[in-house]
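What follows is a single structure, and I will ask about it in a moment.
A protein chain is absent from this complex, but the other protein chains hold their places.
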Amino acid sequence: MWAYFKFEFFQFFSNKKNIAIYVILLFFSCYYALKIAPTYIPIEKVDVNEIEARYLTREEFLNNVEINEGTHHLTRFAATIFPEWNEYDKERLDSIEQHNLKEYAEATYKWYAYSDEMIFRYGGGFLFYNPGYYTYGNNYATMDGHYAYLYSASRYEGYSEGTSNLSVKVFEERTALQTLQRLLHAYLPLILIVSCILFTVDIVLKDRQNPTLLQGLPLSDWRRLIVKGGVSLLGSILAILPLSVGLLIIGARNGFGDFDLPVPIYFLGEFSNITIGKYLIQNMLFIVFWFVFIISLLLFVSVTIKNEFANLLVGCVFVIAEFIYFARGVAVVWNVQWYPTSYVQVGQIISGYRNYLYGTEALTFGNGLYVMGLCACIFLFFTFLISNRRKFKLL
Amino acid sequence: MIELKNIGVQFSGRDILKDVSVMFNPGEIIGLVAPNGTGKSTLMNVIMNYINPNNGKVILNHELEYTNKKNEVKIHQLVSMMPDQSDLYNQISGKEHLKIYSSMWNSNRKLIESTIKELGMKSYIKKNTGTYSLGMRQRLCFAMQIVSDTQVMLMDEVMNGLDPTHVELISQILVKKKSEGKTVIVASHLLENLEKYADRIFFMKNGELILVNAVSPGFDEREITTVRVTDLTDKIKEKFSKEFPERNVRTLSNGVTLIDVREYDSGRLGKVVEFLKENQIKEFSIGKEALTDLYSMYYQER
Partner (left out) sequence: MHMWKILKTCFILEKSNKKNIFACIIVAVFVFGLVLFVKTEDLGNTIKEKSGEYQSLSSALSKFQNVDATDSGNGSDLYKNLVLQRHYVSKQSMAIKMDKPEMYLDTAILLVNLRADSFDMEGFQNVASYLPSKIENQLDSVFYQYMKKTGISLSMNSLSYFQFLAYLIGVLGSVWFIFMSIYSSGVMIEDFQHSSLIKGYPITFDKYVVAKCISLMLIVGVFLLELFIFSLPLVYFKGLGNPSYPIAIFIDGTSEVYPIYKYLGLSLLYMISISIFTILLSVIFNVLLKNMYLTLFLELLLYIFPILFPSMISLIPFNPFNYLNFPNLLNGQMFELTNSVDLNSTHGLIYIGISIAIMVVAVKLFLTTGKLKKV
């Protein structure tokens, strides 16, 4: 079995297709690090001018406003909420001028918490979040802003309480680890899963080209499939290597950040922080579960349909299926937590963002592992049954 | 009629074919016999133009040469090579393979049914080839070429994996094709079988084609030239040499001893037989040397 593993492993890495995948991943990670990452402009950036402009306008308003019986109720409202708001802005300005980042973090945390409270609860129709959310055609700008402000509040709270080295790069989530975190929140899981599909798509069927060589091996079909799956899993995990090159480039330019930086996790309407190290480990684990799921799925398809193109399509369907049924708040109607496809955005599942979008609490890390694991087991079980049928031929 | 003119092929500095010139005529079965790796397949590939020879040319019917793609198509219309059995499409049936070949070469459709019948493939011809055994696949490949019905047929290892009955069956079909005026070029290791139907047999060595007659004059003569003894100990051999000192006795590496009995009349031949019988030799034959012997002689003599 070990010898066969080595044999398959060697085959895997001498396969032109697999080498090409690694090269392409390397290209993309470099392209991202060199061309895309530097142009990243966060909506919630550290912008002294913006804070100052807002602070001065409001200060002027507070200095000049006269409250009497004829005052418009909105003016009255503004006059009551602006003093505290401005206090935080003032602190932010002062601390950033003195380069006291810890204090800035604390003031910013309070600012975001207070802002969200005001805008979300009281400000419907006249107070707005950062204009960055209100793009043309975005019907959920307020919801996006709400999430982002609470997220930022929690994040800055973490910075102010933690022991990590702070910098503007950290605040704007530009360090290598934070970039990785952002990517996990976006397309990185999809890229890894698609790579896994491409790695696995021919792992069984490639033997068709020289069947006699392998038919006689003293190893049952089932064991061979397992070894193949194992090699593919290992290969998929190794796809992280070329991707980490990009990470090193970003790290060299923007610093690496450290593993204790906070990552806000949304659950039941509230945010709590975990460290980025924990977040990454959870992601890794989840992605490995995805790999296992995809591999067992493709092994199953390989032994039933025996067609590479079918493998490719079935794999892709599982990746893109969520786009078809995804809609905000749709979890009320459908129990999305029972579909493995709902967990494809791994980073968003772990950070709770997917829950927020769907309007549910059920899309959790634990549920995800449970569903993915169960499905993988079912696929493997059927593969086992099929590969043990007497008439079954692997090739 | 197909003619090879001064064909030379070199792979990485080594001569695979060296200045080969030969003519294959209609109504002739040519046997190619040589150990593996001496250039049989290369020769066939050159005839099909799958390999460009370093020099020389292939001429079909005095006029066609591989000078351009158009001619290549014309030649392929007349010259075919048996497909490899590993190249069969597993997901379609044997019959569909035959249909493909029939329509590609635009041959008589009736050939499909008759070939199926002749080769006894009726019971499985409608099944996907993925389910075929080695021999079934080999027969299908052969049938495909027969269905293509080209003037020249190249067959590499045609008898591979076939049982004796089918070897016999295919031999008969080859003879039939010959009588239809086809040129059939067969490479085979079944020497006894080849000997039976081939009109000319060539050995290949050092990139050259050598007619068997040139190796052993009188190979194709119809007279008794040799007594073949399968098991002759050195002791008896010595004894024999003393008794018949003028006779040429050779022991080959395949264990066969050949006693040259050319120009012997039946009386002297009887003496030889008597001697052998007296010395408890049970297996011997009188006639001429077998192809196997020539093969051993030619390739294994050091």
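For reference, chains read A and B in written order, and residue numbers begin at 1 within each chain.
Criterion: a contact is a pair of C-beta atoms (placed from the backbone, for glycine too) under 8 Å apart; a residue touches a chain by one contact, two chains touch by 3 or more.
In this text, all values refer to a predicted model and were calculated from it rather than measured experimentally.
Asks: Looking at B:76, B:200 or B:250, which makes contact with the chain not pictured?
Replies: Of all options in B:76, B:200 or B:250, contact with the hidden chain holds for B:76.
Asks: Taking the entire complex into account, which one of A:1, A:20, A:48 or A:217 touches the absent chain?
Replies: A:20
Asks: Would you mind spotting which of B:6, B:21, B:54 or B:103 touches the chain that isn't drawn?
Replies: Answering carefully, the residue with contact to the hidden chain is B:103.
Asks: Quick one: which of A:10, A:31 or A:187 touches the chain that's been left out?
Replies: Here the residue in touch with the unshown chain is A:31.
Asks: Can you list where chain B touches the absent chain?
Replies: Looking at chain B, the ones touching the missing chain are residues 48-50, 69-70, 72-74, 76-77, 80-81, 83-84, 87-89, 91-92, 96, 99-100, 103-106.
Asks: Could I get the residues of chain A that touch the absent chain, sorted low to high?
Replies: 16-17, 20-21, 24, 31, 35, 57, 125, 128, 131, 134-139, 141, 198, 202, 209, 305-310, 312-313, 317, 324-325, 327, 330
Simple rule for what comes next: only the chains that are shown with their structure count from here on.
Asks: With chain centres defined as C-alpha means, what is the inter-centre distance between chain A and chain B in Å?
Replies: 68
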